[in-house]
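With one protein chain withheld, the remaining protein chains of the complex are depicted in position.
Moving on to chain A:
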Amino acid sequence: MLNGYGANIVDGAWLTLQLALISMALACVLGLAGAAFRLSPVRWLAWLGDLYSTVIRGIPDLVLILLIFYGGQDLLNRLAPMVGYEDYIDVNPFAAGIFTLGFIFGAYLSETFRGAFIGIPKGQAEAGMAYGMSSRQVFFRILVPQMIRLAIPGFTNNWLVLTKATALISVVGLQDMMFKAKQAADATREPFTFYLAVAALYLILTSVSLLVLRLAERRYSVGVKVAEL
């Protein structure tokens, strides 16, 4: 299939999927932390959370990827000798990709999660407090489970954008499906064929994601009454 490059590209697609899933997990952690910061009554914590989300969302993903990949490599190699490590460090593009995408989409998700937390009726948290729960228990037992339902539409959107943004990591040398397609295109001089194949794989990925997340939304909305017009 595809002049023998089909298997190669499927390998790359697997790497793309892994990259997307792991960075989304990191983004969820950072997004939750960011949302908690931004909703915090402590003024400077809220300010820090706002700064994170505003700055990251105002800069293109590509610039952040290049900054963190090349800048991070530079920083590591300047810091390493101080702790007695003399060899040159080559940053692994996969790790750099996870870190970068996680960091970027954490900012976007903090916005989604913040909106979802605000959407939960105040009485819920107050009831938790009245039962004698600590604020951490209220956060994880009362607010987070209810927040998930409200966050799913925004989450779906961010997941789709993140999936598509993984293509950018090929620019810093990750051998994902975009990179493999470029190699195959250069070797066979049939760029259209290979980029079209990559486009099709991305389309499959986004379509399956849409279906799965729609099911999840239905699952989390069980018990929520919807008024028919």
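Keep this in mind: contacts are C-beta pairs under 8 Å (C-beta built on N, C-alpha and C of every residue); 3 or more make two chains touch, one makes a residue touch a chain; residues count from 1.
Assume contacts and distances are computed from a predicted model.
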item	value
Record-based protein name (UniProt) of the chain missing from this complex, from "Arginine ABC transporter permease protein ArtM", "Hydantoinase B/oxoprolinase family protein", "Quinol:cytochrome C oxidoreductase" or "ATP synthase subunit a"	"Arginine ABC transporter permease protein ArtM"
Contacting the left-out chain in the complete assembly, out of A:2, A:33, A:80 or A:185	A:185
Sole residue of A:60, A:81, A:119 or A:145 that reaches the chain not shown, by the stated touch rule	A:60
Interface with the undisplayed chain - residues on chain A	55, 58-64, 66-67, 70-71, 73-75, 78, 160, 164-168, 171, 178, 182, 185, 189-193, 195-196, 198-199, 202-203, 206-207
